[in-house]
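Worksheet for the structure shown next.
A protein chain is absent from this complex, but the other protein chains hold their places.
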Amino acid sequence: MRPLIWKELRENVRWIPIGLFVITAICWMVHPTRVGNNALLATELVTHFAIVTPFLAFALGVVQSYRDLQPAAGAYLNHRSVTSSDVFFSKTIAGFSLYAVAILLPVLGLAMWVGYQGLWWTPMRAAQVVPAMVFAFIAFALHPAAMLMMARGASWWGTRLFPIVPAGAVQVVFFGYLHNGGLAVAGWCLLAALPTLAWMMLVANQGWRELSSDPSAETSNPRLSRRWLLPTYMLVGTTLCHVAGVIGAIGVFEDLTRSRVYVPVPFATLAVADDSGELWMTTKIQQYDATIGNYTNQVLGGERVENGGKIDAQADDAIGKEFRDFSSLWPLEATYWSGDGFFTQPSNALGSSILYAYDSRGYLLGYQQFPQSRWVQTIAADGVYAAGDFSGRPFQQDPLGNGWRLFSTLVNEGYLGPLVTSKGVMVIEQDPVGLRTLLEQDIEMGAVIPTPAGKAPRLILGIGNQLHEYRLIDETGSEDWYVEPDLNSNLQARQTSKSLKLNVEWVRTFDVPESLTHLEMHSVAWAPEELLIWQNTRRWDDVDVLKLRPNVPAKLLKFSVQPESVPAPHEDKFSMTMVACGFLPGAFYLLFLAISAWMVLTGHPSAGTPFPEIAANPISASTALISFVFVMALAFWLVRRVAYRRGLSSRQTRLWMWAVPAVTLAAPLSMVAMYRLVHREPCPSCGQPRRVDLIRCEHCEADWVQPETEGIEIVDRVA
Amino acid sequence: MQIRVIPGSGAAIYRQIADQVRRAVASGELSIGDAMPSVRELAKELVVNPNTVAKAYAELVRDGVLETQAGRGAFVAKRRNVFSKAERLRRLDEALETAVSAAVLLDFSSDEILARMRAKLDKLK
């Protein structure tokens, strides 16, 4: 095979400059600059590569295969002691080498430059090129796909481009993971890429060996189970096409039928009354007000909750009253704000003019933006250090993301956000520069919850089975620093920077009963004497709310809401989307049912059978069902027709018929892609159409009539 | 002896070769006992299929113009009568027919034709 590889390299080395030029241009376009907020290099590079590298691999595959598949060049290569597999793999190896050179050289250059420049303008790491390189590696799958496409010889208007589909789908999947993933994800993707590429090459090799001689249907159709690589590849491709087509159709229909005007929809929710601190069931509606640039909440109705009662969510009692909502408890996450900590981008999550980025070594890097982006601070767990100084004690988790999650309401109001780790809460102060500890406490989850109008919100931190409540006070110790945002004023005006030297003061501790599991999935609301805990399951037939008081056992409120008072999320009417849903394969519905059943059996919190939903939307459900039945009938008819046109045996046809309920239209599509056409001519003896690739007629068993000798043949066979 | 083959003419190539050899032997260009080129050599020289040359040689041997000696190739044979008188007369008539028609068309009288023929025969002797 070595001479073949040499020949391929010599022949195709002329294309390297094009590849080099394109990749170098991309590396130039994405390289971080001194000014402006730089996008994450890893993401940018992957996005650009996603557009270009599959195309480069595809073009190279076409160029390498086109000439040697022509009769003259093919003959030149054929009469040597090399197999067609040798030819194929020598092309693949040579192609990969050229492709790798064209990509590696500029990218390594970029990595070296980034590494040399270091973190001084923006958190850039040389390793940020890794996801893009992994993507380029998997993008090479388009090369064997292109060679398979060229060898296959289908019609351009038919299924010629079809082998590209699974290879393209693979690119999309890997892009989804590599786009925002970090170094660890890139490593896993690389591992997954190896068998994927190997599979792609084996499939293409089979196609190259067998299909370039345009075999007849009779030799190729019956024996697919023994050469299963290529047929299964085609099957994967047609299923993908089918599902993508249906989902695309659903997307288009949704887009066309969706209303262009924002139509607010009322919804039911629990809330706490401001004046009495009692639990109410309310129906609210959110509307967008352009004059203030924000949404406003309006209460449409509701009733006070009584233990064991049947509450009317649309009663008039609630109109005119002020309520505050439940707030979700946020668990502290070990995962990073963006990427996997290895690749991060500065953000102003804390509301300061210095943008911070969390470095996976455990430090927050602070970047000033004007006049030029510049690294100015390094925040460690034990204080603020200068840029470039990594001598402080590192954080164990990302305090930036956790801080934003807990204190987002305050940050949006213009206050500086604190940092939150599993060991406590601290604040970065700018003059003088330093890190001030607000609280040292083990923390697993937390929330900042609103209190009655005018009062500062309270901080709730949870650890184990305890919830601690803290007061947020300023340096004088009072809670009056809080200015209730005027919800009727412009959003932009509210976001001006406010200075506050924040402190926390413990108020009380609540014990959560052991029976309550998954505390982090619950929401809490403040009442003067107690803390309310509730999990929003969006089911109103049986609601549990816990009332916690310090040093006193918890009280459980159980009630249900009158179903007709709960506004329906959407109106049930005929939609083309449901018609399109009927085109989904039966396997999809089975999978959906299986997942629901599993969730119900394992007691997943938001589990529930789909049957109530179906009963509540009869029109949509019946549209989908009727559509599905029609599609199945169509698929059965198509399978029969395609089986006839491709000369399949009755056993094969029956197998495909069984597949129809599971994959509907993908079945005839797969048959079209996998099997070769037969041509039929009228039989000389019985007149019925008979296949030309069989010696005997299917109907009358007669042989092909030997063309009549015209009496002028001069033939004498010697052997 | 120079043999020329003309493909695309009415006569088969082996026939052309055989005829030219016959003519050479008859005109004295080839004497008895002269060695003929081997089949391969002649095929290479004339750029024709060796089987064709072999066929020509086979016919000449059959007609007694050439004889083969084991391991040494073909040689011009002593003139032998392999044909019966009737056959020889038939062949003579065939050859004469062409000559006579050509001569008559050229508008020569019988006496003139006979005179030329005698002159040719004298030259051969």
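Order as written gives the chain letters A and B; numbering starts at 1 within each chain.
Everything below uses one rule, namely that contacts are C-beta pairs under 8 Å (C-beta built on N, C-alpha and C of every residue); 3 or more make two chains touch, one makes a residue touch a chain.
Just so we're on the same page, contacts and distances are computed from a predicted model.
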Choices "Cytochrome C oxidase subunit IV", "ABC transporter ATP-binding protein", "Peptide/nickel transport system permease protein" or "DNA ligase (ATP)" - which one is the UniProt name of the chain not shown: "ABC transporter ATP-binding protein"
Touching the absent chain when the full complex is considered, from A:Pro432, A:Pro528 or A:Gly711: A:Gly711
Sole residue of A:Trp28, A:Phe55, A:Tyr76 or A:Trp188 that reaches the chain not shown, by the stated touch rule: A:Tyr76
Hidden partner interface residues of chain A, rising order: 2-4, 7, 10-11, 71-76, 78-83, 212-216, 218-219, 679, 681, 692-695, 704, 706-707, 710-719
Positions on chain B contacted by the hidden chain, ascending: 5, 7-14, 40, 43-44, 47-52, 55
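To be clear about the criterion, only the chains that are shown with their structure count from here on.
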Centre-to-centre distance between chain B and chain A (centres being mean Cα positions), rounded to whole Å: 94
